[in-house]
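With one protein chain held back, the other chains of the complex are shown just where they sit.
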Amino acid sequence: MVKTVKALGIRSPNAGILAGNVLRSLEMPGEEVRFIVSPGAEAGMDAVARKYGYSMELNRLEKDLEIRMIPSGKTMEEIDVTGETCPGPVIIVGERLSGLAIGERLKVKSASLDTLADLTAAVTASGSRIVGEETEGDRHVITVEKCEKKETPVGTLSAANRDRVLVVQSNGTGNAERAYATFIFSKVAVSMGKKVTIFLLMDGVSIARKGSAAGVKHPAFAPLDQLMDEMMKAGVTMYACELSATFRGITENDLAPGVKLAGAATYIQLLSDPTYAVVNF
Amino acid sequence: MTYEMIGKELIELLGLKGSPVAVKLVSTPSDVPAGYEKMTKKERHCQFVQDTRLKGVTGYATRGEHLCKGGAAVMGIEPSPDLVADGTTYQKLGNFKTIEGAVETVHAIPKVDKPYYASVYAPLEKAEFEPDVVVFIVTPRQALRLSQAYLHTSGGRISSDYSGIQSLCADAVVAVRERGVPNMTLGCNGSRKYSGIAEDEVILGFPPKELGAMVEALKAFKQKWG
Partner (left out) sequence: MNLTYQVIALAILFSSTVTGFITFRMQGLKLAPHFGALILALIVTLAAVITGISVIVVVAAVLQVIVALTAYTQFFQILRDNFQTSPGYGAHLALVTMLPVLAIASLLM
């Protein structure tokens, strides 16, 4: 666990006195403490760290400084994703990261540099950062630090910060690989902190018919309905094109729970929203 | 020791005027201690603290009861007013020569990092909840004894920081709550004007877990120093 203490505007030596008192009064000894201070506060902090049995790390933030006090002998959580095929690594790391507090770190190892490159893209897209890269024997290692997630207001034109994904699916239960892609892709996007919306049209609405997804099974994955359920529980929104559904005799009552009928206007609205990255399967 | 005992001992040992004030921030309506009612008048946080200290008032204040938006904002009960956040308000009030100075100060004000539903107040000896912070409005001499009591166990020094604005809210409550260490502050124009903090009074905030040992220290001081 990491405790963050903001102590801005205080210079040395007062910052050191405050830091010492904080470290001494910790609820959970062995906790890592992250002080956010103003430039000028860092002098003397390493002495404080040593006095209380911590090692100190100094990082520059936008305006302020971050001083990390790490209890000596504390080891970071580590995971080895060697051998996992995409999207395995991204999902595993994404799930571990979501359980960490801001400022907490995680070491990820893999024999494949490409896997780590993919993971770097995934974690930086959700606002976290890579604070270290090294090799340990035959394993490449990156150290990921969880950072505060930056919110993108709906409808703004900040092209660098698209944190919504629209998955458009025009293939259905007749094509297992494509049908599975809907949810596997969504799962990765969710683990990267994206907000996912799925739009099913044409054959895609067959996935939304009550009971149909249960009949689709690919040897490498769980039955399709389980993946669909998992994504609904993770907050993914699912729409089925009303016209495509009508053509196939699917009414609102025939839809799997949680799927909503939508018209062209909804589709166009989603497509036109610049905060959505759109993918077609 | 219960807070009832601690509160009474502190009042007696220090000769306090009024009571130490237990303050807590709650996230949802269901976290409000049972039996506590909303404050009846819309007032500033510093006024709630003084009313609790001198009149024994208990209760809680949500966004609707907080008159001072600056105070409510650092406690997460309201979003920070833009004019405060960009320095305009404090520069207009005359505290800072430049707007940059105002922004610098506002940037450094202790604030909580998530929203809260309400602030809860009670005299410490009557508190039926675990406080986040206990606020003392005391004379310098009483402040001296409290500081000595805090350092009695492990020694060292106390560092206090303040900026002459948002004293009872940011310095005495939020800073202490977020850091887990005491802070002393000198009030501010608002709190001295509206909540009647006297000329010879200063404000300290302490984490509640320190108070037990502090009472023992004060007893030891009384024995030794009279």
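Order of writing sets the chain letters: A and B. Residues in each chain are counted from 1.
Simple rule for what comes next: a contact is a pair of C-beta atoms (placed from the backbone, for glycine too) under 8 Å apart; a residue touches a chain by one contact, two chains touch by 3 or more.
Note that the structure is a prediction, hence the values are computed from the model and not measured.
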item: Shown chains touched by the chain that is not drawn here; value: A
item: Touch criterion as defined above, residue of A:Leu100, A:Ile130, A:Met202 or A:Leu243 at the omitted chain; value: A:Met202
item: Full-complex contact with the absent chain, from A:Ala176, A:Leu243 or A:Ala277; value: A:Ala176
item: Contact residue for the chain not shown (choose from A:Val123, A:Val190 or A:Ile250); value: A:Ile250
item: Touch residues of chain A, complete complex, unshown partner; value: 170-177, 180, 202-203, 205-206, 209, 212, 215-219, 247-250
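Heads up, the rule we're going with is that only the chains that are shown with their structure count from here on.
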item: Between chain A and chain B, centroid-to-centroid distance (C-alpha), Å; value: 38
item: Of all residues in chain A, those that touch chain B in their complex; value: 4-10, 14-15, 17-18, 20-22, 24-27, 38, 63
item: List of chain B residues in touch with chain A within their complex; value: 104-105, 107-108, 110-111, 113, 154, 156-159, 161, 163, 178-182, 207, 209-210
